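Of the protein chains in this complex, all but one are displayed in their positions.
Each chain carries a letter (A, B and C) given by its place in the written order, and its residues are counted from 1.
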Amino acid sequence: MTDQLDEARDKARRLRADIRSFHERVMPDDLKRKSHLHQVLDKDDYVRWMRLLNDQGWAIGHWPKEHGGQGWSLLERFTFEDELARLGCPWVIPFGVKYVGPVIYAFGREEQKRRFLPRIATTEDFWAQGYSEPGAGSDLAALRTEAIREGDHYVVNGQKVWTTYAQWADWLFCLVKTARGEQAQKSISFVLIDMKSPGVTVKPIPTMDGYVHVNEVWLENVRVPAENLVGAEGEGWTYAKYLLKNERTAGALLGMACHALERLKALAQEKPSASPERTAARIGELELRLLALEAASYQAVESMMRGTDHGGEASLIKLRGTELYQDIAEAAIDLLGFAGVAWDPAALHAASAPPLGPEDAGGIVKDHFYNRAATIFGGASEIQRNIVAKGVLGL
Amino acid sequence: MTDQLDEARDKARRLRADIRSFHERVMPDDLKRKSHLHQVLDKDDYVRWMRLLNDQGWAIGHWPKEHGGQGWSLLERFTFEDELARLGCPWVIPFGVKYVGPVIYAFGREEQKRRFLPRIATTEDFWAQGYSEPGAGSDLAALRTEAIREGDHYVVNGQKVWTTYAQWADWLFCLVKTARGEQAQKSISFVLIDMKSPGVTVKPIPTMDGYVHVNEVWLENVRVPAENLVGAEGEGWTYAKYLLKNERTAGALLGMACHALERLKALAQEKPSASPERTAARIGELELRLLALEAASYQAVESMMRGTDHGGEASLIKLRGTELYQDIAEAAIDLLGFAGVAWDPAALHAASAPPLGPEDAGGIVKDHFYNRAATIFGGASEIQRNIVAKGVLGL
Amino acid sequence: MNMDLETAGMLRDSASRYAADNYDFLQRHAVLADPAGYSGKAWRDYAELGWLALRLPEKHGGLDADPLAVGALMEVVGSRLLMEPVLASALVSTGLVRSQGSAAQQDALLPQLADGSVKLAFADAEAAGDPRCQVRAGRISGRKIAVLQGDIADRLIVSAADADHGGERRLFLVDAKSAEIERRHYRFVDGRGAANLHFAGVPAERLDPDDGTPAATAIADVLDHATVASCAEALGIVRALVATTCEYLKIRKQFGRAIGTNQALQHRAVDMFLLQEEIAALTRSAQEALLRPAAERARIISGAKAYISSAARKVANEAVQMHGGLGITEELDVSHYFRRLMVNAALFGSRDEHFARFLAATTHSSPEGIPA
Partner (left out) sequence: MNMDLETAGMLRDSASRYAADNYDFLQRHAVLADPAGYSGKAWRDYAELGWLALRLPEKHGGLDADPLAVGALMEVVGSRLLMEPVLASALVSTGLVRSQGSAAQQDALLPQLADGSVKLAFADAEAAGDPRCQVRAGRISGRKIAVLQGDIADRLIVSAADADHGGERRLFLVDAKSAEIERRHYRFVDGRGAANLHFAGVPAERLDPDDGTPAATAIADVLDHATVASCAEALGIVRALVATTCEYLKIRKQFGRAIGTNQALQHRAVDMFLLQEEIAALTRSAQEALLRPAAERARIISGAKAYISSAARKVANEAVQMHGGLGITEELDVSHYFRRLMVNAALFGSRDEHFARFLAATTHSSPEGIPA
């Protein structure tokens, strides 16, 4: 095991170096700048970004070699997400490459693999995730979207909510109920829905950062070919859990916190505060929490690779990472003073108007708003604590 | 109302001045010194102290004039406790004057009033409180101590726990079950038990400060004359709630925090810390919390006097006061360095050996230990939060 | 010494009723969408209701209201997130005119302020590194930033060094529409307007108090009042957040029961409520402190503001969190309260600044000002 770990470490170290050099030499300046200033990226930007990653073999680096991936170890996956985030790169949109791709190669039929996997790797198809429903956020057993089999189709009716970037999506992977009254976990199936199907309506949910990240997706008598069922009927819960396991590494949280803290420190240098000792102490405490997050993250990856994990690691990292990131953002807002409460949309669109404060202030404010959701989406902090209480502590 | 309040304020202001002058001129030096150094007070010290207060008419100042008190307003009661604590005076033992006395004058028979009240005022009788039982701390409905009527006596069997200063007590006021199987709140009665009765056994519970504050009290076939029942059988719950209301002002918490913070600030002056700015900031945050506690305390008293209280005030003050007091103690321990982790019993007994650190360090350490109980006894913080959730927020 | 509970109570009731009828969350959405960023109709209503004359002396038909009454109004302003320049014009600027205007200037301006026909904004903050604003030969030059509702003001009160009179810091009246102002209008995150203003020799009328009160004294006094008013506004917001969160905890179901039955959420709701009560008590203390001489009030006012800035933020964060995804949406009031509190905390001195002022005012003796 130690040998395997050593090998993984060597590879991860090389990957980190490769990413740095990619960031320096390959990444286009406009994308770098937009993302550095936390400006708004549009669909084209994201698609371009995902394809750039794919050109390096990284978009699906964590897929097994037989499906075109590089068979990355957990440590490499983690390092990939961590280093991109440390460098302040755009979000690696996970819905295709990280979420549905692995479900398809693990449980899909050959025809589905041939049809979907290559277009996922290249982001020719943009995917979205249809999980949450009104009244069933963390509580998937309460799902109400129904898929009734009619001949060679399912007829789907229901409503999904908080669907990230549904407004851009070509495809939706979706949990639906294919049986009534049965034990909740055995009645759920995993289907792939073409967003161009009649009956699919996307309604944006504007958030307080002034943008649309999430949507309601209404499904009214949407006819989904039976061939778009993944795996077996009633096994959707199993696949969803498998998919969740792919969330475990979450290296991006550490990298994001690290990047945000570096920005905060630079800000403290640029903008002398009214009480420099208090600012230094505050930053120092954040720095210390980052040290703890870093240690815990690497410890988690190592435990998972050794198979000695207790199962609470992902919750630990999510809880600490999101809280730290939010607190760094708050400190930045405070340090910015008036620029931290000015709403400066022009600065968020690579527009021509000069910014009201430091050139990334608008982006910091925008991110501060949207990142309040970091402790809500993807398993709220309360749910994470429930998971650990029951699953690890046996309470 | 404003007039009444103004009058109460004037009186309270005069009372505060009187207490200061009492502290300066009347209070014996040895008592002042012991209590200033947080040394251990024995029973004699406390009795002497309570009698000194009674000589001023203060021990039962909050009793109605018809029972020998001064009919203090809430604000005066509060001021009395607050100012004594600010001056670092010994604890005003509440079991007689504050707890059982008012129950007796409100619900007791004339004969009980004649017999007990004068000896409570002068602390000729030292009282203790028999409420908690193993398995029934915050949950009085789970009481199991039974009192069976046999002729003109009750025969009491059961066990009380966490009974403060039972080792010194002449009398125990005690909640017992006088009926089985009935609705819990209608089966409880309030009886007065002579601690010299056969069958009463006191077992000390040493706490981590090395002293005995609390005890188990075992009651085995203890014969209690029926005339020692207060009020009516089955009404004990009502009286216990009445008694609890007398806890509402809790001025001592503010005064204690204030005194402890002054000591902490003096310590910071005496003992230059490794990082003076951090020490100053830490003390400043405590000072700010004290400001909030002070404002909330006076607001609470005023609301109660106006009758505009929401019922959560006592919980608010207890939660904030105890947490603040504990945090001040922690800061003092940290500031003391090695002297904050040395165990120096000699310093706690007005003994001859020179102290290991600052002369009150031993007392600060001792108090730090015992005051971890401040958030546990008298309605634990968790219980206080439950009370507010249900009683005030309707959750 | 005692403040007038009754007047404050009546004002609170009538303001609450007005806002409930005329400024609910949907009606406010329309105001927010309006390019002006405030409602002219509501502003005229406020004048009619007497809100704009609250701080006016009685001889000018004002109420000469005490801090408790001002706070009662500001609580409503906060709880309904009113967008009109009550704070900027009717409190801060009116206060400055009142203490720095000559009798003639007061006679001219105060009636217009009371009837709402003139809106003032106070241009005070300057960017670090900029040269200080200066008046020379009756014309003002320099740059002011983050002028609250400077975008909709008719006239501006500008603080500047008066080079015509030995460089003393004084206040000047300026026409906001003047051609010599280069202006950048924008909004704060809560939707209220703001302006950065570059004065290039703008004609300025000096405020000349008959009693010779130095401008610095008047500004400090008005900012103390504004700080306390902002505490009351925060209180109104926090009360609204606590109430809406408790309501949501009762309504929202998960795993088959109201999420408010979860003890962890109950305890956190209690902690929000405790913060609310502390904010209320500190606001009240700060209001009382305003009745004392300036030197004695700094500790309590700045302490209150520092504590309230942090406490209100905690409440807002928890309110968002407990509302789940809804908490960050534009369509729910929670996120609007969240944003207003951000701006509230940045105005009239940051948390750090007030904390420093509190510390400096805290002597090593016992805290002064024990109420009893």
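In this section, contacts are C-beta pairs under 8 Å (C-beta built on N, C-alpha and C of every residue); 3 or more make two chains touch, one makes a residue touch a chain.
Note that the structure is a prediction, hence the values are computed from the model and not measured.
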Report, in label order, the displayed chains that the undisplayed chain touches. A, B, C
Looking at the whole complex, which of B:Glu287, B:Asp344 or B:Asp367 touches the chain that is not displayed? B:Asp344
Touching residues (missing chain, whole complex) on subunit B: 132, 135, 137-139, 141-142, 161-162, 205-208, 210, 214, 271-275, 278-279, 326, 330, 333-334, 337-338, 340-344, 356, 365, 369-370, 372-373, 375-377, 380-382, 385
For review purposes, identify every residue of subunit C that touches the missing chain, sorted by number. 262-267
Listed in rising order, the subunit A residues that touch the chain left out are 2, 6, 9, 12-13, 16, 75, 78-79, 86, 258, 262, 265-266, 269, 280, 284, 287-292, 294-296, 298-300, 312-313, 316, 319-320, 382, 385-386, 388-389, 392-395
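As a working rule, only the chains that are shown with their structure count from here on.
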Whole-angstrom distance, CA centroid of subunit A to CA centroid of subunit B, is 54
In whole angstrom, the CA-centroid distance of subunit A from subunit C equals 39
Euclidean distance of C-alpha centroids - subunit B vs subunit C, Å: 43
Two or more other chains touching the same residue: where does that happen in subunit C? 265, 355
In subunit A, what residues contact two or more other chains? 278
